[in-house]
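Sharing a structure below in structure tokens format, with a few things to ask.
Every protein chain of the complex appears in place save one, which is left out.
Here is chain A:
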Amino acid sequence: MGSITLKQVTKTFGDVNVIKPIDLQIHDGEFIVFVGPSGCGKSTLLRMIAGLEDTTSGNIDIDGQDATNTPPAKRGLAMVFQSYALYPHMSVRNNIAFPLKRAKMPPAEIEAKIASAAKILNLGDYLDRKPGQLSGGQRQRVAIGRAIVRQPSAFLFDEPLSNLDASLRVNMRLEISELHKTLDTTMIYVTHDQVEAMTMADRIAVFNAGVIEQVGTPLELYQTPINRFVAGFIGSPKMNFIEVEAVDGDPTSCVGVRPEHLKVTQDKGLWTGKVGVIEHLGSETFLHIHVDGVGPLTLKADGDCPLKYGDDVNLTAPQNKIMHFDAAGKTLPATPFSGN
């Protein structure tokens, strides 16, 4: 079991209100990602769930029991830290055994658990080394090993991949997703990287300045963001935002078009611009197009896009892919858009 309910949870450091009242229901077995820009309070909320930070007000229930003031050791949760936080004076074996020894598990059982964790995480050859003798990826695996042997009711990850290099990050991402499928245990995963969020999550909670802007599946957030912040945060490259003149009876103050929905057209189109920098990725091409009176727009084209720097282009987008936002940034129901 591993369902966690946050009820009107807040946190203040001194006079600073870091977490505004947050309500969130985390279901048993789901992989939920907290994503948001740096400093928005993701780690703080995760640490409050872990019990490493006090909760200023509100309640945290774990499996239906109020755990707001339960010490971390008694919450039955396991955490994987960004810095791995391995015990440098203990071998890999003893690092993994540590939580089991604290739980007074018999030695034979501990051995069996270590063996099975080492097998799942490919750590067999390193059990007698100290963490200092391991690479970043191996340390990460030990940290995960130390977490899984306890069979916690939920795993908490705080940016676990941000200290790894890019290719290793992709591998570990897959391994963690795989682990979630095998263990079928609740995982709460904090990251500032929306690609990690989109690729790993069952559900994503988008954070901004201490509040959750929206919670939903990756596709819900991509297709129906409730405001401009979520629309801009989810998706890569970022959505293009185009400010529009206020018109009587239409509250739209800004429209948004994702780069993949922006198209070059031979007709007049909605906007006209000049091609700037072109980024070829092989499978696709990103064009940065300067549009007078609007600013730069990013367009995602096929890999073999024939346009060159300095070309004049007309741009358009399907009406149902153009999002409208009001002055406060809230998403409006789609209305026909005819340029400004």
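Heads up, the rule we're going with is that a contact is a pair of C-beta atoms (placed from the backbone, for glycine too) under 8 Å apart; a residue touches a chain by one contact, two chains touch by 3 or more; residues count from 1.
Definition applied: contacts and distances are computed from a predicted model.
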"Coenzyme PQQ synthesis protein D", "Putative Zn-dependent protease", "Carbohydrate ABC transporter membrane protein 2, CUT1 family" or "Sorbitol/mannitol transport system permease protein" - which is the UniProt name of the missing chain: "Sorbitol/mannitol transport system permease protein"
Touch criterion as defined above, residue of A:M1, A:A103 or A:A327 at the omitted chain: A:A103
Selected from A:R146, A:R228 or A:K263 as touching the chain missing from the view: A:R146
Chain not shown: contacting residue from A:A85, A:A115, A:V211 or A:I226: A:A85
Contact with the hidden chain (one of A:I22, A:V35, A:L77 or A:A117): A:L77
Interface with the unshown chain - residue positions in chain A: 14, 50-52, 71-73, 77-79, 81-83, 85-89, 98-99, 102-103, 146, 150
